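Sharing a structure with you now.
Up next, chain A:
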Amino acid sequence: MMEPGLYHLLFISAALFFIGVYGFFTRRNLITMLMSVELVLNSVNLNFIAFNKYLWPNKLDGLFFSIFVIAIAAAEAAVAIAIIINLYRSHHSIDVENAEEMKF
Partner candidate 1 sequence: MNLTLLILLPLLTAVVILLMRNAEQVKWTALIGSTLQFVLAFVLLFAFRNERAGGNEAQMLFELQYNWFPAWHISFHLGVDGISVAMVLLTAFVVIAGVLVSWNVTKMTKEFYFLLILLSLGAYGFFISLDLFILFFFLEIAVIPKYLLIGIWGSGKKEYAANKLALMLMGGSALVLVGLLGVYFGGPEKTFDLLTLSRGHIPVQVQKICFPLLFVGFGVFTALFPFHTWVPDGHSSAPTAGSMFLAGISMKLGGYGCLRVATYIMPDEAKEYATIIIVLSTIAILYGAFATMMQKDLKYINAYSSVSHCGFVLLGIGMLTKTAMTGAVMQMVSHGLMTALFFAVIGMIYERTHTRQVNEMGGLMKVMPFITTVLFIVGLCSLGLPGLSGFVAEMTVFIGSWQHPDPFHRIATIAACISIVVTAVYILRAIGQTAMGPIKEGYNNLSDAKWNEKLAAVILIAGIIAIGVAPFWLNDLISPAAEIIMHKVAGK
Partner candidate 2 sequence: MNDFLQIPMLQVLPFGKDIGWALLLIPLLPLAGFLLLGLFGRKHIKNSSGIIGTSLLLVSTVLSLYTAYGYFFEYGKVNGVYQKLIPLQYTWLQFSPGLSIDMGIILDPISVMMLVVVSFISLMVHIYSLAYMKGEDRFPTYYAFLGLFTFSMLGLVMASNIFQMYIFWELVGISSFLLIGYYYDRPSAVAACKKAFIVTRFADLGFLIGILILSFYAGTLDFNTLIQRLTSSSAPEFQTAVASSFLGVSALTWALVLVFIGGAGKSAMFPLHVWLPDAMEGPTPVSALIHAATMVVAGVFLVARLFPVFSMSPPALQVVSYVGVISALFAAVIACTQTDIKRVLAYSTISQIGFMMFSLGVSGSGGENGLGFTASMFHLFTHAMFKALLFLGAGAVIHFIHSNEMKDMGGLRKYLPITHITFLIACLAISGVPPFAGFFSKEEILLAAYHHNAIIYWIALITSGLTAFYMFRLYFSIFWNKEAPSPLERAGGEVHGEGGFAMMMPLVLLAVGAAVAGFIPFGNFVSSDGKLLESAFHLQFSIAPVALGLAGIFAAMWLYKKQNNKPDAIAASLNGFYKAAYHKFYMDELYLFITKKILFNLIGRPAAWFDKNVVDGMVNMTGNTTQAISEKIKGFQSGKVQQYAIYFLAGVIGLAVLFIYIWK
């Protein structure tokens, strides 16, 4: 096998990204959808770190970006979960297909 490098990491990251996207598309449970989003965000972080390390190590932009992404992900997850819980209270379900009242 090849010596692992930038492209390997990019492959992992892209794969993870689209795994997350796939999950987001197919999961009906809101929490699992949220989890898929987390995967997506993590793949992005991986990108940032990989680019930072292999291409642009002169600055720590990538690193910082991923730190902030993690923070944002936390905030987003928190709000999302609050919303999901609230939704659960009113709908008694967190199946996304039960929350399709508004359409067309």
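In the analysis below, a residue touches a chain if its C-beta (ideal position, glycine included) is under 8 Å from a C-beta of that chain, and two chains touch if they have at least 3 such contacts; residues count from 1.
If you want to know what made the cut, all candidates are chains of the complex that A comes from, given by their letters.
Predicted model only: the values in this text are computed from it and were never measured.
Chemist: Which candidate, 1 or 2, sits against chain A in this complex?
Modeler: 2
Chemist: Okay, in this complex, where on chain A does candidate 2 touch?
Modeler: For chain A paired with candidate 2, touching residues are 21, 24-26, 33, 96-97, 99-104.
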